[in-house]
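Only a single protein chain was left out; the remaining protein chains are all shown in position.
Note that the chains are named A and B in the order they appear, and that numbering of residues resets to 1 at the start of each chain.
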Amino acid sequence: MGVQGSSLKRYAITRLALVIPMLFILLTLVFVLMRVAPGNPVSASLGGHVPPAVIKQISHQLGYDKPLYTQYGHYMWDVVRGNFGTTISDRRSVGSIILVNGAATLELTFFAVIVALVVGLVVGLLAGRYRDSPIDAGGRLFGIVVYATPVFFLGLLAQLVFGVWLNWLPTSDQASPITQALLKTHTNIFFVDAIIDGNWGALWDVTKHLILPATTLGLVYGGVFIRLIRINVIRTLKEDYIEAARARGINERSVVYRHAFKNALVPVVTVIGLQLALLLGGAILTETTFNWPGLGHELYIYLQNRDYAAVQGIVVLFGLVVVLASIVIDFVNAFIDPRVRY
Amino acid sequence: MATAAATTRLHRRTIGLRRAFAPIAEARGFARGMLWTGAGLTLFFVALAIFAPLISPYGFDQYQSGGHRFAQLAHPSHSHLFGTTVQSTDVLSRIVWGAQTELEVVALALVFGLLVGVPLGLFSGYFGGAFDRGAVLFMDAMFAFPPLLLAIVIAFLLGSSVNSGVLVAAIAITVTYVPQYFRVVRNHVISVREEPYVEAARALGAKPTTILRRYVFFNVVQNVPVIATLNAADAVLTLTALGFLGYGVQPTQGAEWGYDVSRAVSDAASGIWWTGLFPGLAIVLLVTGLTLLGEGLNETINPVLRKRAFRRVDFAASPSQALASETLEP
Partner (left out) sequence: MSSAGPVLDVRNLRVWYGSLRGQVRAVDGVSLEIDAGDVLGLVGESGCGKSTLGRGILGLLPEGARADGEVLYRGRNLVTMSQRDLRRLRGPELGLIFQEPMTRLNPLLRIEDQFRETIEQHDSKLTDADVRRRSLDTLGRMGIPPTRFRQYPHEFSGGMRQRIMIALALVLRPSLLVADEPTTSLDVIVEAQILRILADLKENFDTALLLITHNLGIVAEACDRVAVMYAGQIAEEGPARDVFADPKHPYTRELLRSTISLDTTELHSIPGAPPNLISPPSGCRFHPRCPDVMQVCPARDPIETQPDPDRRVLCWLHGPEQEIPAGGTQRLERPELAVAEEA
């Protein structure tokens, strides 16, 4: 593992170094976008409720009356230290919002990714393997239609069918009020907390609440994976080494599973990283549909209230998460495919 | 005689274009099915959009007729085929008018996106240098944004200053897709740039604009219809998502399917299904149509995926040339 380990390390360092200019641009972009809107951020969100003198005072307190480049400097410095700012409308620290609601979003997206991967892998692999057969046609059509279904529409249908007509599953919130009251907070991720507590009733309740939103979100993104995995399987089966393996008498099953599938999966890991950005967008919609108390939902509310500081903080976080995830994905990629390291 | 020469000239001028799209005629099997189904669905909605004033029974926000207010949340009936909403508007009419809104925005977004992304990509890819590096870094940073988030933020920011909801939505969507057009075009240009025939042209002293125009552009153009249709599909999804959250096209400006679904969420609790189902289905069908069209095009044009059609081999056919003693007469 010696030679491998050091090349992996070298790769990680170079990759991390490349990320810094990108983060810089991202943060600047968000800053610029937020300041582009006319007027004072404070008056935008509080104006009308609060006398002008108070607005002036708050603006001064939060530093919005300083020159732009000073504000920019403060902003960048804050972010580097992990301070994402304070909301204007209800004076909460964005950091605490991230911890509490971010955990909820994390829970949702995690299970959604699992659903998406399972659906995508199974259908995609089969479709690619049995190319041009009815299995392939059916799988592809399924993937296309499911992706064409907006997350909120699927959510609506799910609520109608499973919530109202069949009354099997709850259609909103992360857990019932009782569970929420009884569950002790460790990580803010209800699922994990319930396990830590050994509270199986709470776990069941949380799971029930998770099923509809996670499946809805996961199904839609599964559709994307189906298309991608299928194409990769087809491409891989055309590779020269596949023909060479067949020439050695390797049976079709081994050729497909050991050579083709494994090689076809390599780009998939990258795409999961890329799709993460899309997934977060979908999370916003899912949370709004199911009243899931995640970051997307908070973002929506703060947007309604025109709370620029909150919006800025949350958007920066989303951006950071995606960038970090892409680094992790690249790293995993380098681990799987030895050629990438060079 | 003149027309024959003219036809030949036309023939020769368009041969590049025709050759580029010849694979479509050869499409077989699933790809062909996708292509034509997708085209059919898309054209259906385009027709709805264009002929909306003729097809739609009522206006998009019409809640009364002849002084008589429509029933609220009425079940589908023969006077209101898809039922009515809580505001007494006819669901079917909103679907038809909504088609117009969707396609307007998507068309605008596509045009904007192409106008900005393609030249940027061409320039950046062909000339490289500092501009290229900067542009790539910038676009990569844009890619890091969840696209929907970016669209929401932009729609949010523009909403107060720009009046037309259609324009706001179109710009928001454009911004999210420019990085994609840029990247695809740029990558393609780079790979074409390294091709031997381009190098040869350069060696012969061809100007960059000539090279771009003659070789690079045509090569890249082949990819554009596929990206454009698939982007159109995504654009509709983004637009309806914006509408669902209340951004982009405002209810006073036009019917928007996503907005209708958002209104229908509260109806669902009471078991009212027609206010949400029909707009939602409209979205699914339009996006499916566009995607099928895009995928169908991709399958037929993209040589890697194209499945070559074969004819069955028949060993008995066309025996070798027979004896022909006639030709030997001296």
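The rule we apply is simple: a residue touches a chain if its C-beta (ideal position, glycine included) is under 8 Å from a C-beta of that chain, and two chains touch if they have at least 3 such contacts.
All values derive from a computational prediction rather than experimental measurement.
The chain not shown here makes contact, within the complete complex, with A, B. Of the candidate positions A:245, A:283 or A:321, contact with the hidden chain is made by A:245.
For the chain missing from the display, the contacting residue among A:129, A:227, A:259 or A:306 is A:259, taking the whole complex into account. The missing chain lies against chain A, touching residues 239-241, 243-251, 254, 258-259, 262-263, 266, 336-339, 342. Annotation for chain B: contacts to the undisplayed chain at residues 26, 308-315, 317-318, 320-321, 323-325, 327-330.
Quick note on the criterion: only the chains that are shown with their structure count from here on.
Between chain A and chain B the centroid-to-centroid distance comes to 26 Å (mean Cα coordinates, whole Å). Only residues 29-30, 33, 137-138, 140-149, 152-154, 156-157, 160-161, 233, 237, 240-241, 244-246, 258, 261-262, 264-265, 268-269, 271, 273, 276-277, 280, 283-288, 291-292, 295, 304-305, 307 of chain B touch chain A when the two sit together in their complex.
Of all residues in chain A, those touching chain B in their complex are 21-22, 25-26, 29, 33, 36-38, 131-132, 136-137, 140, 144-145, 147-153, 156-157, 159-160, 163-165, 227, 231, 234-235, 238, 274, 277-282, 284-285, 288-289, 299-300, 303-304, 311, 315, 318-319, 322-323, 326.
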